[in-house]
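And now, subunit A:
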Amino acid sequence: MLTLLDSASSSPWYFFGYFLDHRATDLGWLWDHTWLSVVPVVVGLLLALPLGWLARRYSWAYPPMMSITGLLYTIPSIALFVLIPPLLGLDPLTPLQVPIALSIYSTSLLVRVVADGLGAVPTETVQAATALGYRPLARFFRVELPIAVPVITAGLRVAVVANVSIVAVAGTIGLDNLGRLFDQGYTLSVTEPYYPPIVLGIVMCVLLALVLDAIVLLVDRALTPWRRAVRSR
Partner candidate 1 sequence: MIRFDGATKRYPDGTVAVDELSLEAPSGQITVLVGPSGCGKTTSLRMINRMIEPTSGTIWLDDTDTASLPAHELRRQIGYVIQNAGLFPHRTIVDNVATVPLLLGEDKTKARARAMELIERVGLDPAFAKRYPAQLSGGQQQRVGVARALAADPPVMLMDEPFSAVDPVVREQLQEEFLRLQNDLGKTIVFVTHDIDEAIKLGDQVAVLRVGGKLAQLAAPADLLARPVDAFVAGFVGRDRGYRALGFTGAGTIDTHQEPSVAVGAAYPGHGAGIDGWILAVDADGKPQGWLPTGEEQRGDVVTDAMLYRGGTLAAQGGSLRAVLDACLSSPSGRGVVVDDSGRLVGSVTAREVLDLIEKRG
Partner candidate 2 sequence: MAAGGAQPMIFKTLGWLTDPGHWRSTPFDTGILGQLGAHVGFSVIALVIALVIALPAGLAIGHTGRATWVVSVANAVRALPTIGALVLLVVIISPHFYGRTNAGFLIPTEIVLVVLAIPPILSNTYAGVQNVSPAVRDAAFGMGMTDRQVLGRVELPNALPLIFSGFRSAMLQVIATATIASYVTLGGLGRFIYDGLAQKDYPQMIGGGVLVAALALVADLLVAVVQRYVVSRGVSGRFHRNTSVDSRVAALVEENV
């Protein structure tokens, strides 16, 4: 540890060496960080699809649903982390608080996105589908949802990128993920600046955010071939 401290400040690229030295731990945290960022978005989407559909289908449900989700999204992440365990009757420091809190955020964001995406489907299209004989459920999955995909994936990109940043915050209250690198760096910098873990953490977080964003973008492309047709015309 002491030798590391000595060589640290000399080279701005030392964080790479630091990474090699702590590969196992860092990759473990990267994995934790990845699933903590992704799973809540998937959960959020699965919950938001029926909720967003309800908000569209029954207009009375829209205002209260938007108020509640807006309210939940207003609560700062760190506050939600510490409030979840007592509210759900869990241990104050359960590892579940982060995925639960992030699922709540993702759902809150995506309900609005799904409702607005479905709202943007042209009425004529919905009526045409009905006239062609689609039943409500089939119409939803085969017509309305595909058309709403661009709006929904735009929301997913925001949710995923935001999650990567929020998960790191959980590192400061001792939960395992890339945020622990900042905790480490800060602890090691008490007497003299020690950058490698901090810079490494930032780089890995940014890369993770970019990769996840790109994956959502690719899924969006794959699901909406008709938009490319328009573009290439």
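Throughout what follows, a residue touches a chain if its C-beta (ideal position, glycine included) is under 8 Å from a C-beta of that chain, and two chains touch if they have at least 3 such contacts; residues count from 1.
Here is how the candidates were picked: all candidates are chains of the complex that A comes from, given by their letters.
Treat the numbers as computed from the prediction; the structure is a model and nothing was measured.
Undergrad: Would you mind flagging which of 1 or 2 touches subunit A in the complex?
TA: 2
Undergrad: Spell out the residues on subunit A that touch candidate 2 in their complex, using ranges where they run on.
TA: 71, 73-83, 85-92, 161-162, 164-165, 168-169, 171-174, 178-179, 181-182, 185-186, 189, 192-195, 198-199, 201-202, 205-206, 209-210, 213
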